[in-house]
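Structure record follows, encoded as structure tokens.
With one protein chain removed, the remaining protein chains of the complex are shown where they sit.
We call the chains A and B, going by the order they appear; numbering starts again at 1 in every chain.
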Amino acid sequence: MKKFAYFPGCSLEKLAQSYNNSSVETTRLLGVELQELEDWNCCGATTYFHVDQLLAYTLVARNLAMAEKEGLDLVAPCSACYKNAYFTNKYIKEDPDLAEHINYALEEDDLQFNGTINVHHVIEIFVNEIGVEKIKSKITNPLEGLRVAPYYGCQIVRPKHNGTDAENPHFFEELVSAMGADTVDYPERLRCCGASLIMTSRHAALNMVRTLLQSAVDCETNVIATACPLCQVNLECYQPQVNEEFGTNFNMPVLYFTQLLGLAMGLPPKKVGIGSELVSAAPIFDKYLKRTVR
Amino acid sequence: MAAKPTFGQEISNLLYASHGNPLTNCIHCGTCSGTCPVVDFMDQTPRRLIGMINADLKEDVLACNTYWFCASCYHCTVRCPAQIDIADVMYAVKRYSIWHKTYSEDLVGPTFSETFVKTIIRSGRSYEPVLAPTYMFSMGIKEVLQEAHMATQMMLKGRMPVLPTKIKRLENFKKMVRRIIPMGGAK
Partner (left out) sequence: MARTRLLIIDDDPDYVDGIKSILEKADYQVDVAYNPKDGFAALDAQKYDLLLLDIMMGRGAEGVMVARKLNKDPVLRKMPVLIITGIREQMAFLFPGQPVHPHILPTDEILEKPVDPKLLLEKVESLLQEAAEKEAQGE
């Protein structure tokens, strides 16, 4: 079984536990083990960069160094954690002075980072490591007729990619098709959910969430699939606030792509964290989850 | 030797290690402003902000909310035909404003950032309930009630942390941080 060092990140401890459970369960079923990094620390989301980027790189490097010690590539399910880890890894590899300075700090925790590993988002594990064909072969409960909007958000694709890869990615759509679902051609799939602005600039963020939800409704979406805990919380948990602020009436389920995949592979709903939604997904399951579970 | 830097050059100095092109490469095409999902809520558009930095309009730049309203979505960065890393520029102006304490008091962003970083430096992990007061103070009673209601719902679904978590090797972690930021010596 292929193994990766798994960095869940702070959100997945509680807020997005369903993403955590469903990622671990679905990868296992597909022959990949996500081994949680022992004693990992917060990667700082985006806020360290407002204060001190060298500190930001150092704290991420501690996690990278622990993964390297295990001889494993690092996997992050949160897009912000992923972006931080991916670029810290890249910059340390490119800049020997930066590497030297950060290693001097890591000494305090008996660690060292030599830049010998790679960083992946959990969705990249499904798309690149496992592959859509293998996923298709494991689908026992295709989500036939379910209209799923694949919502990329920002930091999986940006700023890592540019040009066509940034403007017109299609890996998420392929993944949704592999589950047997109908892929919604979702125009706002790359538009930002507002991320932490929900806390710092609330009105702006609620507006951004409204745009995304309205577009999903217009496309007759049954469920939005996300790959990031921040996106999920903004799109799902803030729906009542959006409705109150703008007089709308959204009631759109928002699930992690790993939850949908787990269901399509026949995992029991509880195992992929179904039941912790604030916007219930029960109606769509009643309609589309016809076959028995594993 | 170097002449006294203008404000625009001060920002360039903060970006000396950036992977993008200098701000003076801006061709004022407005792609960033047209792309930005938050532009409607900014005092100045990203294009104008860059123009204002290049024109050394220091007070006006620092007084506007634009850089604190950047959500770091990097859409402008990947589209900029002059290859300026605009999101990185926003970070640089944020650093300038935090280091010089020039941000306006009614913005939540700076306090939120400071509290977030402080929480992590002390425990190694982030903890949502510590952060809430930093943004709740700016809200009206309606929003506070909405927020409290949501927190209760999340709690019931097991999605809210009840206690803050700490990493195990916290002492090492703190010493590591001090090697990067040499602060916290004897008073």
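Just so it is clear, a residue touches a chain if its C-beta (ideal position, glycine included) is under 8 Å from a C-beta of that chain, and two chains touch if they have at least 3 such contacts.
These figures come from a predicted structure and were not determined experimentally.
J.: Kindly state which of the options A:Ala16, A:Val32 or A:Val51 is in contact with the chain not pictured.
T.: Answer from the full complex: A:Val51 touches the omitted chain.
J.: Of the residues in chain B, which ones touch the absent chain?
T.: Looking at chain B, the ones touching the missing chain are residues 1-2, 4-5, 9-10, 13-17, 95, 98-101, 114, 117-118, 121, 178-187.
J.: For chain A, which residues lie in contact with the unshown chain of the complex?
T.: 51-56, 97-98, 100-101, 104
Heads up, the rule we're going with is that only the chains that are shown with their structure count from here on.
J.: Hey, which residues of chain A end up touching chain B in the complex?
T.: 10, 13-17, 39-42, 44-55, 58-59, 62, 101-102, 104-110, 154-155, 158-159, 161-163, 166-167, 190-192, 194-197, 199-205, 207-208, 211, 237-238, 240-241, 244, 275-278
J.: Considering the complex alone, what residue numbers of chain B touch chain A?
T.: Interface residues on the chain B side: 37-38, 40-41, 65, 68-69, 71-75, 77-78, 85, 87, 91, 94-95, 98, 107-110, 112-114, 116-117, 120, 124-128, 131, 134-135, 139, 142-143, 146, 149-150, 153-154, 157-161, 165, 167-169, 172-173, 175-177, 179-181.
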